[in-house]
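The complex is shown incomplete by one protein chain, all other protein chains being positioned as in the whole.
Note that the chains take the letters A and B in the order they are written out, and that residue 1 is the start of every chain.
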Amino acid sequence: MELSFQTVMSQVMLGLNNGVFYAILSLGLAVIFGLLNIVNFAHGALYMLGAYVALLGFTSLGPLIGMPDFHLNYWAALIVAPLVVGAVGIVIEKTMLSRLYKFDHLYGLLLTFGLALIIQGVFTNFFNVSGDPYEAKPEILNGAVNLGFMMFPKYRLWVICISLLVCFGTWYVIERTKLGSFLRAGTENPELVKAFGVNVPLMITLTYGYGVALAAFAGVLAAPIYSVSPVMGSEMIITVFAVVVIGGMGSIMGSIITGLLLGMVEGFTKVVYAPASSTVIFLIMVVVLLVKPAGLFGRES
Amino acid sequence: MSKSLWIILVVVGLVAPFIVYPVFMMKLLCFALFACAFNLLLGYTGLLSFGHAAFFGGASYVTGYLVKTGGLTPELGILGGTLFAALLGYLVGSLAIRRQGIYFAMITLALAQIVYFIALKAPFTGGEDGLQGIPRGKLFGMIDLGQTYSIGGSPVALNLYYFIFALFCLGFWVIYRTINSPFGQVLKAIRENEPRAVSLGYKVERFKLMAFVISAALAGMAGSMKSLVFQLASLTDVSWHTSGEVVLMTLLGGVGTVLGPLVGAFTVITLQSELSSVGSWITVIIGVTFVVCVLLFRRGFVGELGRLLKKSL
Partner (left out) sequence: MKNLFSKVALSVAVVALTSGMAGAEAKGVSDNVVKIGVLTDMSGVYSTLGGKGTQVGVEMAVKDFGGKVLGKPIQVIGADHQNKADIASAKAREWFDNEKVDMITGLLNSGCALAVQKLGGEKKKITMNTGAASTALTNEACTPYSIHYVYDTYALGKVTAEAVVPAGGKSWYFLTADYAFGHSLEANTSKFVTKLGGKILGSVRHPLSTADFSSYLLQAQSSGSQIIGLANAGGDTTNAIKQAREFGIDKKGQKLVGLLIFDTDIKSLGLNVAQGMQFTSGFYWDRDKATRDFAKRYYAIHKAMPTMDQAGAYSATMNYLKAIKAAGTDDPDAVMAKLKSMDVSDFFAVNGKIRADGRMVHDMYLMEVKKPAESKGEWDILKIVKTVPAADAFMPLSESTCSQVKK
């Protein structure tokens, strides 16, 4: 394929569209990792769960509560799904993860891996692996905008904007507010923060809840673009892990920027040599590891 | 381990094909060896690799290719697969051991994913179809591994079974010797206290890399064996689910025990085959096993038993 401006820009725009999903998911992982030192393998499954909350809220909730005409609409789902999944996260943290802090951090990884299998397995049993369409996309986001070089669907544009807002909002809260300073201090020295009268276990629980709520939010955003399927998370999560390794685990801004950039690099690769597009992130990871083992934005331990 | 236990194991292995479905038995042997190889790394060196499927599956593709397209005899095919896995282990290991703990796990996982994509895209791997119709061939050019004998009315590839069993014993023996050698003692020292091992003057990185290569090579041998048994190398073998499965087998049986991975592999493979009728509930059951294992008995079956008997198994 020829390297016309139009082609390159179109693919890079689509790449950015994928990139915001990488960013929002790796941000959630980074927030969790920063405070809990756990790599949350269940992140992909919870992203999928978010999408299903939206889907089921739209199709099945009404009949279930005896109001067949009730449909949880898209805007409500954007708030409800993260809350539901956040609550699930809080339960997971309280009942399971919190028992493991005194052991090797690897057990946290293994536990969340098991949880990912459970959640994915349950949904595979009840839903079609090839996915169900989520048809609650609001009317106002239908159609496409002419960007000059391509027709870009309005919905995707909305996804890019709102995701960037959420990402940078999260960054602002953690890096620039008092609440965030407790969080960061808790990462450095939990004992000291406790001495200041901060309820550290509660902080940890809420952080995990927020991290997975971000994943659910991304899930709702993804639902109208991709079909909602039980495997949507497991396909995504490994790539996001690579993004996190490249960015350096625990760096908030690092995870956002790396996510966006890698999405665009992936899009660009599709123009140059399409078969490499699914590997390019992993190849970049190898190079980064050789040059800077702690990741682009990570600190050397 | 006591001598009688060894004898029982060997005898069970020898008579097994007359009692249980031999393909099941061979699958079990392949995964048991895979888990034992993995345990050498996790249990005796303290490194959690989340990308061991790359060696298992990668070698099964190489063996399949060598035997099918290259026309090599099965033993050479397996040798080729094993060497490939060792080489790959050297490359992955050199990159990964620069970091520790959770970073190590993530890096191995991501590198294994590259192998997955190569298996998906390379011209000789058959893409989504996998490498099909791998011939079992003639061992040393003489013994036909495809030869079946009728046992109770069902055809059984006895030659193949005993070949696989012999390879398993060889691999198991190598692991056992490694653990109980001075080299194995150093590995355990690294696992217990890495800074101390460094201060004692050991070149820790070299020991870790060595252990990684041995583990990768044996995992590869297990994968090569599997490709002959099922006459197929497929993407499932290189996917991260397989990497996760071998972690589960080892964890369930008992990390850092000689017999643990055998018990773990037996449990998981039996579960999978007995419960295949429940479809994807099997994933849920495996997930629950994982969670229960991590939360309640991190020593695994054999580890807990050993604690009760106050004996190292």
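Definition applied: contacts are C-beta pairs under 8 Å (C-beta built on N, C-alpha and C of every residue); 3 or more make two chains touch, one makes a residue touch a chain.
Quick caveat: nothing in here was measured; it's all calculated off a predicted structure.
For the chain that does not appear, the touching partners among the shown chains are A, B. One of A:A144, A:L165, A:L192 or A:L290 touches the chain omitted from the figure, and that residue is A:A144. Only one of the listed residues, A:I225, A:V265 or A:L283, touches the absent chain: A:I225. Residues of subunit B that touch the chain left out of the display are 11, 14-15, 18-19, 21, 23, 120, 127-130, 132-133, 149-155, 230-232, 234-237, 276, 279-280.
On the side of subunit A, touch with the chain left out of the figure occurs at residues 1-2, 4, 6-7, 10-11, 14, 17-18, 124, 128-131, 133, 144, 150-151, 153, 225-227, 229, 232, 235, 267, 270, 274-275, 277.
Note that in this section only the chains that are shown with their structure count from here on.
In this assembly, the C-alpha centroid of subunit A lies 33 Å from the C-alpha centroid of subunit B. Of all the residues in subunit A, the ones that touch subunit B in their complex are 37, 39, 96, 99-100, 103-107, 109-111, 113-122, 124-125, 238, 241-242, 244-245, 249, 275, 278-279, 282-283, 285-286, 289-290, 293.
On the side of subunit B, the complex with subunit A involves touching residues 48, 50, 95, 98-99, 101-103, 105-107, 109-111, 113-114, 117-118, 121, 240, 244, 247, 251, 279-291, 293-295, 298.
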